[in-house]
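Every protein chain of the complex appears in place save one, which is left out.
And then subunit A:
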Amino acid sequence: MKLNRRTVLSGLAAGSAVLAAPMVMAQGAPRVVVVGGGAGGATAARYIAKDSGGAVNVTLIEPTRQYYTCFFSNLYLGGVRDMDGLGHGYGTLAADYGINVVHDWAVGVDRDAKTVALASGATVPYDRLILSPGIDFKDGAVPGWDVSAQSAMPHAYKGGSQTELLKAQILAMPEGGRFAMVAPPNPYRCPPGPYERVSMVAHTLKEINPTAKILIVDPKANFSKQALFEEGWQKHYGGMIERIGPDFGGENVSVNPSEMTLDIDGVVEQVDVCNVIPAQKAGEIAHAAGITEGDWAPVNAADMSSKMDEAIHVLGDAAAQGDMPKSGFSANSQAKVCANAVLGALTDSRVFPAKFSNTCWSLIAPEDGVKVGASYEATEEKIASTGGFISETGEDEATRAQTYQESVGWYAAITSDMFG
């Protein structure tokens, strides 16, 4: 490791005992730096710290002090969960797992020097870098919308304040008002997410504003769990939800945030709330690191290493990996395969065959839950599905309630798997 000037200076400022620290680390434990403390990154950091028993030095870079899950955020919109229950801190990862949690943004990666540059100006060296930055939105995906319009027309596709804003707007809708959603094209985070959201918004409106209407403008001909959602919408919210697919101009939409209008293939619609979920790409830092091809970062399925740099691994939504949907469950599953491989590369621990799974639950109405899932293996080419399952239409209420209760169990388990 090269001691850069900043490290030396900050060491000097704090006294000679601290100055010695970088030297000790240079000869000692290998360094893993994880960028992004979400479903992929928090899990990877925790497993590497836990399974190495202190033999690997783990730094987790995450700007927010409290991570608000996107998963179950639709349930918050439906009044089934509160916002506090969606927030998770990094205290246990720091205190019990010895992870060096740095609340900052990664702004650049120097792949030759193997360092990550932070917004604060600091530089963090790594032997292995794990990027799990989630998604960013593609510029110009929905004409008229950019992030400066996200207060007027929220995406609520990253957790926390955007979700709270969208809910406040729904609660403030005039009687009989209109909620519109501009759904994203494939591939995007959480394939059933927009449609679970419509379900939960419909549930809230049915309670407080039953004459309100929901309009979905969708560039996709088909969507995840479509038969299940459409059956459920008919059953619980008959007549409230209308969807305009690509046949009727759903892929030709622009918005005007100051007027609160949408232009759908030349027809202008006035709405009260407009949830714009734009087309997506890997989080910006993956592009800055130069490991993307198009919108996403291609990876080797066996260890989630970048196809462009074997010292970098990419997890979760940002990765182009093959058959797995972009979900929190997938990111968590990929993180464990990656952690095992990274530990094997940096220490003498055993490496086992990659093995992945995913289940995505969606709530159509309180106690009416459905699920879709699959198992996966690593092939030379990609993460490949080995078979899966999906809930059936016409299931009885007890089955649906049981399915919902499984998702409750999963939420508790995965968040403790991520944050300790």
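Throughout what follows, contacts are C-beta pairs under 8 Å (C-beta built on N, C-alpha and C of every residue); 3 or more make two chains touch, one makes a residue touch a chain; residues count from 1.
One rule holds for everything that comes next: contacts and distances are computed from a predicted model.
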item: Chain not displayed: protein name in its UniProt record ("Cytochrome c", "Dihydroorotase", "Cupredoxin family copper-binding protein" or "Ribose transport system permease protein"); value: "Cytochrome c"
item: Option from A:Y67, A:F223 or A:F329 whose C-beta touches the chain left out; value: A:F329
item: Contacting the left-out chain in the complete assembly, out of A:Q66, A:N186 or A:S416; value: A:S416
item: Subunit A residues touching the omitted chain (full complex); value: 47, 51, 329, 332-333, 336, 340, 349-350, 352, 355, 357, 359, 371, 373-375, 386-389, 391, 402, 405-414, 416-417
